[in-house]
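There's a structure below that I have some questions on.
Apart from one protein chain that is not included, each protein chain of the complex appears where it belongs.
Showing chain A:
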Amino acid sequence: MTALPEYAAHPTPLLDAQRLSKLYPVKGSAKGTLLHAVDDVDLRIGAGECVGLVGESGCGKSTMVRLLARLIDPTSGQILMGGKDITGMTQAKFVASPDRGRIQVVFQDPTESLNPSFRVFQAIADPLRRLLRLSDADEIATRVNRAATLVGLPRELVQRYPHQLSGGQRARVGIARAIVVEPELLILDEPTSALDVSVQAVILRLLADLRARLGMSYLFVSHDLNVVRLLCSRVVVMYLGKVVEVGPVEQLFANPRHPYTQALIASIPDPARRREARPRLDGSPSSPISPDPNVCRFQSRCPRAAAECVTTMPALRDLGGGQSAACHFA
């Protein structure tokens, strides 16, 4: 069988973002000066698929997360959820719509997103009341306890306050809150960077298990490429607001085609290569403010840059096997 990307097996992807952009006006600059946080990005996530999103700090990953969860309005582009356009309604309308519960986000710092005066039970029950408008106490209790059990939180912890929990336990409360409404898509924005390796494996297995049991899809944003590799089947690499490479995880790690992806993979800390001098990415990224639409965003740092890189923006090109890259020479 040929290796098709997972979403291709489904007639309609669960989530289909088309030509999505988010441009921010720049304070104190001439009118029309825009910061391109996310610039003309396509992203598809199949039902039950786990997609990794990686790239340098500031490349637009969190903006992408907020766009897909409809926490902010896109400047342009569309998001289809199960074929239905959810960008037609404003962000305010979306929050009140039944579709709101279909996408949930777990943010980086579980401590910041938990209300310190809510016990764990209330924290998990809150989205049921707010998003699903449940009011029956028995039903709420059943669902809260089921979510707590799914994430492996012992019963007695449900009556505690966030400050009485360990970091790993708080991370689980964050995930329980998100899955209690049984979303179809769970977006995790750097969920493990605050976690110790002692509990990381437990959380990752929990996510894999929820995907198998509830058929949930994931978008997993992380700096830890070894973790992305463990959990995801497909990876999307961003650079300065653009997707520069997409591919099945093993293929992309074994044979990265975009020079940025190559630098990224060469930078994963590896004790086995401690004596080697490894190639490093020189210089700093160019500015995301009013970038030249005809110049490759990576050109200023690219070891392979040539004349056409400053005259033509490379488009994502299919390289076979589900992999594509936006580089003239990939």
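One rule holds for everything that comes next: contacts are C-beta pairs under 8 Å (C-beta built on N, C-alpha and C of every residue); 3 or more make two chains touch, one makes a residue touch a chain; residues count from 1.
Note that in this section contacts and distances are computed from a predicted model.
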Which one, "Pyruvate ferredoxin oxidoreductase beta subunit", "Peptide ABC transporter", "Acyl-CoA/acyl-ACP dehydrogenase" or "Taurine transport system permease protein", is the UniProt name for the chain you do not see? "Peptide ABC transporter"
Among the options A:A47, A:V243, A:L281 or A:L316, the absent chain makes contact with A:L281
Determine which one of A:R19, A:R205 or A:R317 touches the chain that has been left out. A:R205
In chain A, positions touching the absent partner: 54-58, 166-167, 190, 193, 196-202, 204-205, 208, 223-227, 229-231, 253, 263-264, 267-271, 273-274, 278, 280-281, 284-287
